[in-house]
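A quick write-up on the structure given underneath.
What follows is chain A.
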Amino acid sequence: MTNEALQNLISDWIPDLEFTEEESQFLNITVTPENLHQLMTELKNNSETKFDYLFCLSGVDWQPELGVVYHLESTTHRHMVVVKVKTDDRENPTLDTVCDIWKTAEFHEREVFDFFGIKFNNHPNLKRLFLTEDWEGYPLRKDYEDEINMVIK
Partner candidate 1 sequence: METTAVKSNFKSEEYFINMGPQHPATHGVLRLLLTIDGEIIKKVEPDLGYIHRSIEKMCERDSYQQIVHLTDRMDYLSSHINNEAVCLTVENALQLEIPDRVKVIRTILSELTRIASHCLWWGVMGMDVGALTTYFYGFRDREMINDIFEETCGARLTMNYNIPGGLMFDIHPNFVKRTKEFIAHFKTKLPEYDTLLTGNVIFQKRTKGVGILTKEDAISFGASGPVGRGSGYSCDVRKHHPYSAYDRITFNEALKTEGDTFARYQVRIQEMWEAISIIEQLIDNIPDGEHKVATNAVIKLPKGEFYQKVETARGELGVYIISTGTKNPYRLKFRSPGFSNLSLLNHIAVGGKIGDLVASMATLDLVIPDIDR
Partner candidate 2 sequence: MSTMNIALSITKTIQDWLIGMMPEGVASISAMVIVALIYLAIFAVAGLYLVLLERKVAAWFQLRIGPNRVGYWGLLQTMADALKLVSKELTGTIKADKFLYNLAPYFVIVSSLMALAVFPFTKEFQAFDINIGIFFLIAISSIGVIGILLGGWSSNNKFALIGAMRSGVQTISYELSVGLSLLTMVLLTGSLQLSEIVETQKDGWLILQGHVPAIIAFMIYMIAGTAETNRAPFDMVEAESELGAGFHTEYSGMKFAYFFLAEFINMFIIAAVATTVFFGAWLSPFGITESLPWLGVFWFLGKTLVLVFLMMWFRWTFPRLRIDQLLTLEWKYLLPINLANIVIMAIIVWLNLTIKF
């Protein structure tokens, strides 16, 4: 499906979605945290979109918000789309998990929790993945400071 057709289809499901194709090769959908899980379930299950392959889940520090970017692909229709979700809360950011929809999200969300501190509701095993349990701070945030280990040019 073309980006325009996708935009028309998806905008019917949930209000308040923002679509843009500027500055990106794919169709970008920005969704609020409350509607995230519903949108994702619909994207996977709807037979016209059928986005069953989540190929990239990245955490981003947008300054001042924290967010997650999901890259989705359909193995049957071979179209791709990007879903972005942002949250303003830097103290205790929480989003819904999508690992009940795509099983690959389990490890990816642990990585995002490890580096950005974003908690995911209903995640089966939300622990740090790469860093040790007693590490303080979230390294990939832009305001992370570490005089000993970081070399800033």
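Selection rule: all candidates are chains of the complex that A comes from, given by their letters.
The rule we apply is simple: contacts are C-beta pairs under 8 Å (C-beta built on N, C-alpha and C of every residue); 3 or more make two chains touch, one makes a residue touch a chain; residues count from 1.
Predicted model only: the values in this text are computed from it and were never measured.
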{"item": "Touch-positive candidate for chain A in this complex, from 1 or 2", "value": "1"}
{"item": "For the chain A and candidate 1 complex, residues of the former touching the latter", "value": "22-26, 28, 52-56, 58, 60-61, 69, 71, 75, 78, 82, 102-104, 106-108, 111, 129-133, 139-140, 150, 152-153"}
